[in-house]
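A single protein chain has been omitted; all remaining protein chains appear in their positions.
The first chain written gets the first letter, and so on, giving A and B; residue counts start at 1 in each chain.
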Amino acid sequence: MGNCIVPYCDGPKNTNVRWTLPAVCFVWQTAMVILFGAFVRYNKEVDAHWPETKIHENITSDIENDFYFRYPSFQDVHVMIFVGFGFLMTFMKRYSFGAVGFNFLIAAFGIQWALLMQGWFHHIDSTDGMIKIGVENLINADFCVASCLIAFGAVLGKVSPVQLMVMTLFEVTLFAVEEYIILNLIHANDAGGSMVIHAFGAYFGLAVSWVLYRPNLKESSQLNGSVYHSDVFAMIGTLFLWMFWPSFNSAICKHGDGQHRAAINTYLSLAATVLTTFAISSLFQKHGKLDMVHIQNSTLAGGVAVGTAAEFMLMPYGSLIVGFFCGLISTLGYIYLTPFMERKLKIQDTCGIHNLHGMPGVIGGIVGAISAAAQSTSFKDDFKHRTPAVQGGYQAAAMCIAVSFGIGGGILVGLILRMPLWGDPTDDNCFDDEVYWEVPEEEDSADPVLQYNNHTVVNKHAEV
Amino acid sequence: MGNCIVPYCDGPKNTNVRWTLPAVCFVWQTAMVILFGAFVRYNKEVDAHWPETKIHENITSDIENDFYFRYPSFQDVHVMIFVGFGFLMTFMKRYSFGAVGFNFLIAAFGIQWALLMQGWFHHIDSTDGMIKIGVENLINADFCVASCLIAFGAVLGKVSPVQLMVMTLFEVTLFAVEEYIILNLIHANDAGGSMVIHAFGAYFGLAVSWVLYRPNLKESSQLNGSVYHSDVFAMIGTLFLWMFWPSFNSAICKHGDGQHRAAINTYLSLAATVLTTFAISSLFQKHGKLDMVHIQNSTLAGGVAVGTAAEFMLMPYGSLIVGFFCGLISTLGYIYLTPFMERKLKIQDTCGIHNLHGMPGVIGGIVGAISAAAQSTSFKDDFKHRTPAVQGGYQAAAMCIAVSFGIGGGILVGLILRMPLWGDPTDDNCFDDEVYWEVPEEEDSADPVLQYNNHTVVNKHAEV
Partner (left out) sequence: MGNCIVPYCDGPKNTNVRWTLPAVCFVWQTAMVILFGAFVRYNKEVDAHWPETKIHENITSDIENDFYFRYPSFQDVHVMIFVGFGFLMTFMKRYSFGAVGFNFLIAAFGIQWALLMQGWFHHIDSTDGMIKIGVENLINADFCVASCLIAFGAVLGKVSPVQLMVMTLFEVTLFAVEEYIILNLIHANDAGGSMVIHAFGAYFGLAVSWVLYRPNLKESSQLNGSVYHSDVFAMIGTLFLWMFWPSFNSAICKHGDGQHRAAINTYLSLAATVLTTFAISSLFQKHGKLDMVHIQNSTLAGGVAVGTAAEFMLMPYGSLIVGFFCGLISTLGYIYLTPFMERKLKIQDTCGIHNLHGMPGVIGGIVGAISAAAQSTSFKDDFKHRTPAVQGGYQAAAMCIAVSFGIGGGILVGLILRMPLWGDPTDDNCFDDEVYWEVPEEEDSADPVLQYNNHTVVNKHAEV
């Protein structure tokens, strides 16, 4: 690193996270150990004493353990969280380490904290006051973390890993409260989390980004874009999200037809979204050329929007209609809304989460309210014996709560993140892995590509 | 895009798909919505009214829903379709967007159209005339799309997305007819689709490529090759296809031992193929160096060839023998047959699908016929009470039908695709993402790292 010639290669002093990042990681992980020791135990399907109790549970053999009916869904969701979200954000030319690495860090912390927070709200065993966990808790923890990773998309490249850890701590906490209100107090249905996960996470992230607005960011904008291979990496994320979304929306549905239906509805909605995304992307570009940003992101909007209603009798054509309009709206959002939001509303949304999670999440809430109101009596248990119309009203209320929580919480947390002690990058440092990562082989030109250019330059000189 | 210096960077006028691509996507997706509205409903395991009917079905609990015994297989197949086929084709230096993107587009359209076409042939509920879908239909739709993606491999880089959509429309239609004849009229067995999917898809694609022959293609041949990292991307596709092929061949087998056996036979056949592929690749290259093209493709031939017979009592060593010879034949095909076909038969096969799907598919049909003829009485239900020898004859007939349908259909569809309204690329434009995609950072020195360096150099100059 001797002859460092570009101004930002080592970064100014304030981006040094050598003490803050280890401190945050150690303290929080130690806290997790202590809290898990005090509060978390296995539930009865996980505990070795289960054989003695299963007679009372009408479970006739070990293979009826819920593990076998949830774990494959869990693994699909797990892939979405770590590979899906992680690689979707690798599209930038010099922020792939940060995208996939920080995604890994905050998800690994978030799932532990979510097990605790969601446990306290939902899984306290009244006999001993302990949180009892099983495979379904792992799925719910992944769901909670998904909302944090959505918010990460809005601030990608503009915050330090310490800020991300702080943001995750607060967002998981708020998520658990919001989830409790929507699912347990209002008794809204939200199988795939259109409202609870996507709308909340997106508006939270946008609010944070609004508070952290950087007016001079365009100076580092030369790094705010993709290169050929980074766009291919991002497609790994896109495809794993797209393929496993049916598992996401059906993962915690009721066994049997509910889970089956949620998977099929999501599958159909996503298929329709792809076609309308390609259509709009081509129609609104010069020369009809497709834009990778749209293909990477808007093709997923149908999965978000069908989340709340996936378990309902939405019907196959209903799912297609939802997907049809989401591909359209989301792609138009990338073309018109994102630039508008940056210029006029001072919201810099790196990954365009408003188009992928925000608007589709709200649409999902509305679709959920309408389809709840249109359900037959089969769902009366889910609706707590309300009439479908009344349930539709509650669904709409839930959607408003999710968005409000997101915006309010995001502003609050954004203000915390503005405190000058988290090592955030300067405007020049944004979207650059150099700040927080040892990037291979900078100075001695061992990277062939650098050589390439040196070579070009040499040639030019030779010509002169 | 100001100082565009290469002649094809914006593309000649006829490659502009700004109106045709959106039109095709919108019209066809709208048609899907209408047709699904008119014809498609949930089957009884998906429908919310199922609890009332399950007593009649001998299903004792929600966890006996077929979802739990098919969905993991479905997800593996789904990964093969979107990541497997998509990334396998990213090997070219400048066609990775097209490979993974168009694969995504035509698969997303194909699965919808396949649900309808296969539904009309196989899943009409006689009580109300509706197509009733469940998780098994999703698998079959993915299977049908696989044949379209195989054909895509032959024309990769030489056709427009509009042509691909047209091709998919017709190929899915033909597939459904061919599948109906082979499975329902002839009553051949074809668990993994060696004949129905692979042989049909491959000869269809080759016929299309023959009709669309481009005599002057070698001019753009500098783009018809790989770079280091694109070969690594392609290995993602190879490995996900290879790993999940046991799920592919067993996905729609009968529950129990049939599914178990199909998975094991496929696993063994694929393992053997890898060794013989490496052997031939090294033996026939100068200096014994391995060729990535062989490793990426021929290692998969064993999965194709064991498809028909996978459910039979092929025995572990039988599977190994099939894999052994397929690796050998497929790799030799890449070395000798593909160049011969291009020179003499005027068939340009971009991905070498004849070696990966064509020949192995035919071998699979033959292996299926032989092993059917050698089965014991355990399969008498599958064989419609024919003797094994007679069934073997029917299997062979099925194979001929698949190949004939492929060639005939391919010629027909090829002629449709030659009509001058689909925006296909000129010879100069082939294998180049520039034609249909916004490729990042074209004019100002392409790769960021270069940029970075140019910038450095400029700075240095400035300092001087």
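Here is the rule we go by: a residue touches a chain if its C-beta (ideal position, glycine included) is under 8 Å from a C-beta of that chain, and two chains touch if they have at least 3 such contacts.
Since the model is a prediction, treat every value here as computed from it, not as a measurement.
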- Query: Per the definition of touch given earlier, which of B:44, B:78 or B:93 contacts the omitted chain?
  - Reply: B:93
- Task: Based on the whole complex, identify which of B:21, B:88 or B:263 touches the chain you can't see.
- Result: B:263
- Considering the complete complex, of B:287, B:343 or B:385, the missing chain is touched by B:287
- Task: Considering the whole complex rather than only what is displayed, give the residues of subunit A touching the chain that is not shown.
- Result: 10-11, 16-19, 21-22, 25-26, 28-30, 32-34, 36-37, 40-42, 45-51, 62-63, 65-68, 71-72, 75, 78-79, 82-83, 86-87, 90, 94, 96-97, 100-101, 104-105, 108-109, 111-112, 133-135, 138, 161, 229, 233, 236, 435-441, 446-449, 451-452, 454-455, 458
- In terms of residues, what is the contact footprint of the unshown chain on subunit B? 64, 68-69, 72, 76, 93, 222, 225-229, 231-232, 235-236, 239-240, 242-244, 246-247, 254-261, 263-264, 267-268, 270-272, 274-276, 278-280, 282-283, 285-292, 295, 299, 313, 315-317, 320-321, 324, 376, 378-379, 447, 449-450
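The rule we apply is simple: only the chains that are shown with their structure count from here on.
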- Query: Which angle of rotation, from 0 to 180°, maps the CA atoms of subunit A onto the equivalent atoms of subunit B, to the nearest 5?
  - Reply: 120
- Using mean C-alpha positions as chain centres, tell me how far subunit A is from subunit B in Å, no decimals. 31
